[in-house]
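I am attaching a structure below and will ask some questions about it afterwards.
Note that one protein chain of the assembly has been removed; the remaining protein chains are unaltered in position.
Then we have chain A:
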Amino acid sequence: MLEIEIDGKKAQVPDGSTVMDAAQQVGVYIPHFCYHKKLSIAANCRMCLVQVEKAPKPLPACATPVTNGMKVFTHSELAVKAQKGVMEFLLINHPLDCPICDQGGECQLQDMSVGYGPMKSRYTEEKHVVFHKSVGPLISMEEMSRCIHCTRCVRFGQEIGGIMELGMANRNMHSEIMTFVGRTVDSELSGNMIDLCPVGALTSKPFRYTARSWELQRRKSVSPHDSVGANLVVQVKHDNVMRVLPRENEEVNECWISDKERFSYQALNSDERLTKPMVKQGGEWKEVDWNVALDYVAHGLKDVCREHGGDALAALAAQSSTVEELFLLGKVMKGLGSGNIDFRPRQNDFSSDSKRAGTPWLGMRLAEIKDLDGALVVGSFLRKDHPLIAQRLRQAAKKFTKVSLLSVTGDDQLINLHARMTVAPAQLAAALAAVVKAVAEIKGVAVPAGVENATVCETSKKIAQSLVDGEKRAVFLGNVATQSADATQLHALALEIGKLTGAIVGFLGEGANTLGAHVSGALPSGANAHQMFEQPRKAYVLMGVEPEFDCANPQLVLDALNQASLVVYMSAFKHAPALAYADVMLPIAPYTETSGTFVNTEGRIQTFNGVVKARGDARPGWKLLRVLGNVLNLDGFAYTSSEEIRDEVLGKGAEFVGGLSNELSGVAISLPTITANGLQRIADVPINFADPMARRAPSLQQTADAVAPTARISEQTMAQIGIADNGQVRVKQGAGETVLVAKADNNVPAGCVRVSAAHASTAMLGDMFGSISVERA
């Protein structure tokens, strides 16, 4: 510990602290622009110059290490003169366009110029002009003359995003921030650069010129987009969501959010919103009042139950539904005598359902990722499925964590990987078994039953070693592992590694409320998400699900829906294909318009309130289901608030859910026999198609992550099946077929075709990881 005195305030700071750290500790504010606690130190803005006793020159607080007994003066004449001098330099070429600048009102330069800037400029030369740049649909770089060259955006790309998309080109005052020869900024975390920019140089393209910052009300919320449950500030004007920003929570999202979370709000104010209950009568859709719609639903469901029994009824909910919605939906289903409810539309293998010891979760807290010595991620499009977890692993890998990836494509995760194996989806279990065997061999213990025949290679040995060494290690199962036909085997194999090495086994989590759904009674006691469509039912309730995009096998689901006599479709959005098979459409409020609770993948319970009034006649899902329960004359639907429901489900005041466990009982390892004939499909869920909101955000739909799916095949496989790069191919799965452009992509394993799911052009296809045929069109 070192002793330091700042402006007369004494403090003890750890070795290696900077003056800036110490100042923050004692609560002294030192003005700064380039310094950011999450980024490396650049010391280039010079705004934080302070006087240090015995130093002849003012020193930058952000970069000056504390020495024992140091005395610092942040407001002495020398310090203030230096700060004012820097401020003047920053302002001489900065345009005086605050009245038309989007950053006006929330601009660090503007704020600081009040404190340190001169009333009148001494600069009479002409101001420097920097040309605008186009870097894609999310970030606006229209007024680059405003840039003060703090390089926060550059460092963000290099250090947090993992890819340097912006750089500072040229020398002297001709320095400017730009992309490499006109490229766009495509990182899934790029929007954070807008937050980091202390001036109005990088602004949000969708938000630009729509509101002034002082007109906005800041309301807290929680992201419904992925399993991290990023904390959000939703900014609101006149009951419209104007923009979404990260709310700092070091335990969850630090100070970042992904672009999907930032820009999806565009869908909320769009014409795509479903704002009126609608009923199909005689083939015609009619807008009706809520009581009519609910009566219709109640009668319909009751009729089906009466005629065919409760088992003829099934409900499927999205994983972004709240705890309250899922709980009440489950209660309604139970009341109607049906156990056919599920929330895992993309899952294939449900054989672990009766064998889990508890609720599957990350196995640790998110904040503990940085302490891992070794981590193996199994089956994941990590960057796109879990941008913030990928970010945490990226930071960890920079320090000491050996991060390995065993997955189905060789996409660049922008992580300094220790080892990676890329195998066909059907081979995942075999590859993981090889790691299990290698671990056993390293440990010198008997090879667990079932993996004796696994083939250990150098890479699996390397991965195994990284899971044996060190204090804290983990095996994470990603979305591909969850959605795989061998999900339970992969789970059991991961547990086997855990048993042998003491490594934690965890699930990255598919959706915002996967854990919440597990504990809210949304797990099937009857037919699961696969069975309920495999054996078609008479009536379906869909909550927040768009079956064409969200299901493992859209073909199967659509066939079942088309034959059903009643399909109740609950959604915040209009969904054209549903007009064909649905009978009732009920507008439920999205996360900004309802109160509710999400449980993220580390088990953290996060409750949020609605931030705006529900649009049109849309109503919070929990209220709708409560009323439905009442209309159905079911008991136990007397809730008056969502908190009441939450407390009943999760317990009052709980911060984390209990009963978390990834253990399995009674699952024997038996590696699937691979029948290698024909091609296998690899379906990722592209980040900006992953949920109904993102699908309807115009800006996200223009990004590089939202290009239409292609059939991506390795050059070798292409040659084998006689297909040319960029040629048109007919892709078939079962009865469905579509014509796509073939693209050579050596990140795809041999014998596989990567065709993304969740897109209209591929919605007619079958299983995400099923067999597929490709021929020249």
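One rule holds in what follows: a residue touches a chain if its C-beta (ideal position, glycine included) is under 8 Å from a C-beta of that chain, and two chains touch if they have at least 3 such contacts; residues count from 1.
In this text, contacts and distances are computed from a predicted model.
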Hidden subunit of the complex - UniProt protein name among "L-serine dehydratase", "Molybdopterin synthase sulfur carrier subunit", "Dihydroorotase" or "NADH-quinone oxidoreductase subunit F" = "NADH-quinone oxidoreductase subunit F"
Of A:15, A:125 or A:458, which residue touches the hidden chain?
-> A:125
Would you indicate which residue among A:2, A:26 or A:41 is in contact with the undisplayed chain?
-> A:41
So which of A:2, A:26 or A:63 would be touching the chain we can't see?
-> A:63
So which of A:85, A:105 or A:672 would be touching the chain we can't see?
-> A:85
Considering the entire assembly, which residues of chain A contact the chain that has been omitted?
-> 41-47, 49, 56-58, 60, 63, 65, 82, 85-86, 88-90, 92-93, 122-123, 125, 128, 148-149, 167-168, 170-175
